[in-house]
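Here's the structure, in C-alpha cells; my notes come after.
Heads up, one of the protein chains got dropped from this complex, but the rest are sitting where they should.
Chain lettering (A and B) follows the sequence in which the chains are written, and residue indices restart at 1 in each chain.
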Amino acid sequence: MSVVDRQEWDVVVVGAGGAGLRAAIEARERGARTAVICKSLFGKAHTVMAEGGIAAAMANANEHDNWQVHFRDTMRGGKFLNQWRMAELHAQEAPQRVWELETWGALFDRTKDGRISQRNFGGHEYPRLAHVGDRTGLELIRTLQQKIVSLQQEDKKETGDYESRLKVYQECTVTRILKDGSRVSGVFAYERETGRFFVLEAPSVVIATGGIGKSFKVTSNSWEYTGDGHALALLAGAPLLNMEFVQFHPTGMVWPPSVKGILVTESVRGDGGVLRNSEGKRFMFDYVPDVFKEKYAESEEEGDRWYEDPDNNRRPPELLPRDEVARAINAEVKAGRGSPHGGVFLDVSTRMPAEVIRRRLPSMYHQFKELADVDITAEAMEVGPTCHYVMGGIAVDSDTAAARGVPGLFAAGEVAGGMHGSNRLGGNSLSDLLVFGRRAGWHAAEHAAAQAFERPGVGDVQIDNAAAEALRPFSAEGPAGSADAGRPPENPYTLHQELQQAMNDLVGIIRREAEMEQALEKLAELRVRARRAGVEGHRQFNPGWHLALDLRNMLLVSECVARAALERTESRGGHTREDHPDMDRRWRNINLLCRLTDPTGGLAATDPERGQIDLVRETTEPVRQDLLALFEKEELVKYLAEEELYQ
Amino acid sequence: MSSYEARFRVWRGDVQGGALEDFAVEVNDGEVVLDIIHRLQATQAPDLAVRWNCKAGKCGSCSAEINGRPRLMCMTRMSVFTREETITVTPLRAFPVVRDLVTDVGFNYDKARQVPAFVPPEGVAPGEYRMMQEDVDRSQEFRKCIECFLCQDTCHVVRDHEENKPAFAGPRFLMRVAELDMHPLDAAAESGLDRKRTAQDEHGLGYCNITKCCTEVCPEGIKITDNALIPLKERAVDRKYDPLVWLGSKIRRRSS
Partner (left out) sequence: MATGTEPHLNSGGVRTGTRAAIDAPHLRADRWWLAPAATAAGLLAFIVYSTWRAFANADYYAAPYVSPFYSPCLAENCEPMRGGPNWELFGSWWGISPAIIILIFPLGFRLTCYYYRKAYYRGFWMSPPACAVAEPHAKYSGETRFPLILQNVHRYFFYAALLVAGILTYDTVLAFRDETYAWGHMGLGTLVFLANIALIWAYTLSCHSCRHIVGGKLKHFSKHPVRYRMWQWIGKLNARHMQLAWASLVSVALADFYVYLVASGVFDDPRFF
C-alpha cells in the first residue's frame, strides 16, 4: 500500500486563508521551500467573507490612537482571558502588516490626504479599521494570493519553474499530521479531484484552517469550517485551549434556508431597526437586566426619541450587548413566540421610509434583495443567533505560534487559541491572521532550517494507517460475522445534520448543564454511528466521501466544545451559562485544555461513556506589570482576583 | 407559498463522457439552485460533484451553466423559474470537465501567473504610500472581482476556439492588466515593463471583439468591457497606432 507519492518540502502550510497565505509568504521569503494545501480553490478561502476591516492602530483617523489603546480594547473585549503577550504583539505589529499589504498592491479606501482610511467599530476606542468598502476580506485574500504569484514569478525567472520554491496544492485535504517520534515529519493528504493519496514530508507544518462553525446548524461559516486543523492538532498530540468560547452573533438570517446564518449587520439596529416577536411586541423591553436598567429606555416612546436626541433619552434595549440580545431572542423562540422559521422579526420597514433604508443600509438591502428576494423596505427580516467565530483553538506559544508539545507544529489565525480571550472584537481577526500568520511562517522556516541535517522521517506504517482510515467509508458495512454485518451504512449527510442540530440546540448560545450532558451522550452515539458512515461511488471528487472524513473532525471538536463548556461554571464573553449567569473572577486566570484521551490508539474508542477528550485546568501566567499599568485600577477590580491585583 | 416538485436535468459524467440526468426534486420557498443541488446530494445522488464554498456570492466557487447561461448557483433563485420549467444545470463548458458540475479551471491560474505582478515604487517605504481616492477608484472596481471565472467561461474567444487559449488571457486577466496599469503607484514603466503594449502583444487584447458577454455575466456587476477592456485597447492604441501621441512622447523625452 505504501506506493503513495511523496514529496519533500521545508514547510507545509495547511489552509490558504489569510493566515496560511501570510505564513507561506513569510516562510518562502526566509528561504524555506514551502507548500500550501487547501480544500478549496486558491483564493476562495473563508477570509473573503470578512467585511468590516483590519484593526490596526495606524492613527490615520485619530492621532491619539496607538498600540497601547488597541491592546487595552482587545483585553477588555476578551474579558481579560486573552493570552496577553499575543494581544500585545498583535497591537504592536498590526500597522506594519497592513502597510506591507500596500507594497504588494492592496488598495484600501483613502483619507482626504491619501492615507489609509479607518472606520469605527464596536469595542474600538478610535476609528481603527482599514477597509475597502464592505469587502475587506476579499482584498486581503487577493493581495496575498497575488503576492504568492509574484514570488512564483521570481522563482520562475531564476529556476525556470513557477513552483520550485512555493507551491499551492489546491482542492486537497489533509487527514493526518505525520510524526517521527515527537517531531512533526509531514502530512498525509488526498486530492479531492482524483481521490489520490499523497504525502508531503516536512519538518515544519503550519496549521491555518480556520474555524469550526459547520458543527452548528446555523452559522455564518462556509463548508470548509469543519474544525480540521483543531482535530489534526489534537490527533498529533497538541492541546486545544478554551474551546468553550464560541461567538454567536445575535442577528443572522434564518429565512430563507439558502441564506440561513448569514450576518445581518448590527447597524440595522443602530439605525432604528426593532426586534418584534410573533405577537408584534417589542420584547426587548422585557429583557433589560438589572445592571443595565438605568442605561436603557423603559418605554418605546423614549427609545424612539433616542435616535434623534441621544443626550436626553436612554437608548432602546435592542442595542444591549450581543449576548443579551441573543439570549432574549432565544427565550422568545423557546416560549413559542418566534417567527415562522424559528427566529424573531427585525423590522426597519415600518420605521423609516424606503428611500432612507436604501441609503443608510445599502448592503443589507442588496443582501436581502439578491439572496432572499426579500424587500426590507416592505417587510420585516427574520433573524436569529448564528455561530460566527471560535475564540478557542490550538494552544500556541505567543511569540513563535508553535503548538505546545509538538515540535514542528505551528498554528495561526482562527484555529489558534488565546489571542482573543473569551470574545473577539470586530476587525481583530484580519489583523490576527496577518500578525500571527507571519510569525508562524517565520518560526516554521527557522525550525525547518534547524532540522535540515536531520530531517524527521515518515514511516510506512503511519501512511498505511492513514490510508486505511481514509478509505473506511467505502467499506462501511460491518464485516461479515460481526455484529454490524449486513447493516446498511449510515448516511454522512444525515449524521452531519444530526450533529449540527445537537450542537445548535444543546451547546448553543445559552448553555445548561443538563443539556450539555445530553449533548455529550448524543455525540457519543453519533461517534459510534459515524464509524459506519458509508459512501457510494468512487474516489473522484466525491462529496459524500469528503463529508464522511470531515465528520471525524467535527465530532472531535464538538466534544471539546461541549466538555469545556460544561466545565466552566461561569458566563464570560462567548460562553453563557444559564445556571451560572455571572462572570466569576476566580475563572479569570483559568485555561481549559483539551487533549486526546488516547493519542496512540487511533480513534477506535466506541465506548460512549469514555469519550475521546480529557480536560485539564491550567492557571495562566500573570499579566505583565507594565501592561496592567495601562488600565485604571477601578477597571481591573472588575476582572482580576484580589491576589492578582496585589502581586 | 409552499414546496413543490421541480424537474431538474443535471449533467453527470467525466472526461470520458456523460449525459444529462433527470431528477424530480423538492423545492421550498426561498431556495436557490445550489440548495437544490445540495438536496440532490443528500437524498438522491450522494456522489454528485459540485464546487461551492461561501454560499453568499462572495467567493465565486459555484459557477455553472443554468439553462445555458453562466451563473453562480448560489445567486440564482428558484423563484426566477416557473414551476413547470425543467431546469438544466451543466458544468462550465469552456473548461475541461473533471466530474459532474466540477471543471478544471487551471487555465485561469496559468493566465494569472502570466500577468507581471504589481511593481512597488522605489524609495517609498511601507506606511508612506499616499494615494487619492479618485486615483484608486478605477482599480478598486476591478478588485471587486471574486474570480468566479464566468467571464472567462462565456468569452467566445476561448469558449468556441480552444486553439486561442494559449494566446488569450481572457477578460478577467486583461482586466487585471488594466487594474495594474491604472494603479497610481505601480512602477512597471520605471522597471521597463510597458503594460499597455504587452496587453496586446502578450495577453491577446486584440482577440477581444468587445461583444460584452463578460460584462453581462459578471455577478459583481463590474463593467469589464467599458471600464477595463476598452480603456486598455485605447491605451494600446496610444502606444502602437497613434502617431500624434508617439510624436508627442518623442518630443517630451527630448526636452526633459
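Here, contacts are C-beta pairs under 8 Å (C-beta built on N, C-alpha and C of every residue); 3 or more make two chains touch, one makes a residue touch a chain.
As the structure is a computational prediction, the values presented were derived from the model and not from experiment.
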- line: Which of B:A6, B:V98, B:I146 or B:A199 touches the missing chain? It is B:V98
Query: Of the residues A:Q7, A:Q68, A:Q96 or A:T194, which one touches the chain left out of the display?
result: A:T194
Task: Taking the full complex into account, find the residue in B:E21, B:E202 or B:D238 that is in contact with the omitted chain.
output: B:D238
Task: Please pick, from B:D29, B:D110 or B:E216, the residue that touches the omitted chain in the full complex.
output: B:E216
Message: Residue by residue, what part of chain B touches the chain that was omitted?
response: 11, 13-20, 65, 67-70, 85, 88, 90-91, 93-98, 103-104, 132, 134-135, 153-154, 156-157, 159-162, 164, 182, 184, 204, 206-213, 216-217, 226, 230-231, 233-238, 240-242
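Keep in mind that, in the parts below, only the chains that are shown with their structure count from here on.
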- request: Report the residues of chain A in contact with chain B in the complex, numbered from low to high.
  value: 40-46, 48-49, 58, 95-96, 99-100, 102-105, 107, 109-110, 113-115, 132-133, 135, 138-139, 142, 146-147, 149-150, 152-153, 156, 162, 193, 222-224, 255-259, 262, 370-373, 491-494, 535-538, 540-545
Of chain B, residues touching chain A in the complex: 14, 28-32, 34-35, 41-42, 46-61, 74-75, 77, 79, 98-100, 102, 104-105, 109, 112-113, 116-118, 120, 126-127, 129-133, 136, 139-140, 143-147, 180, 183, 186
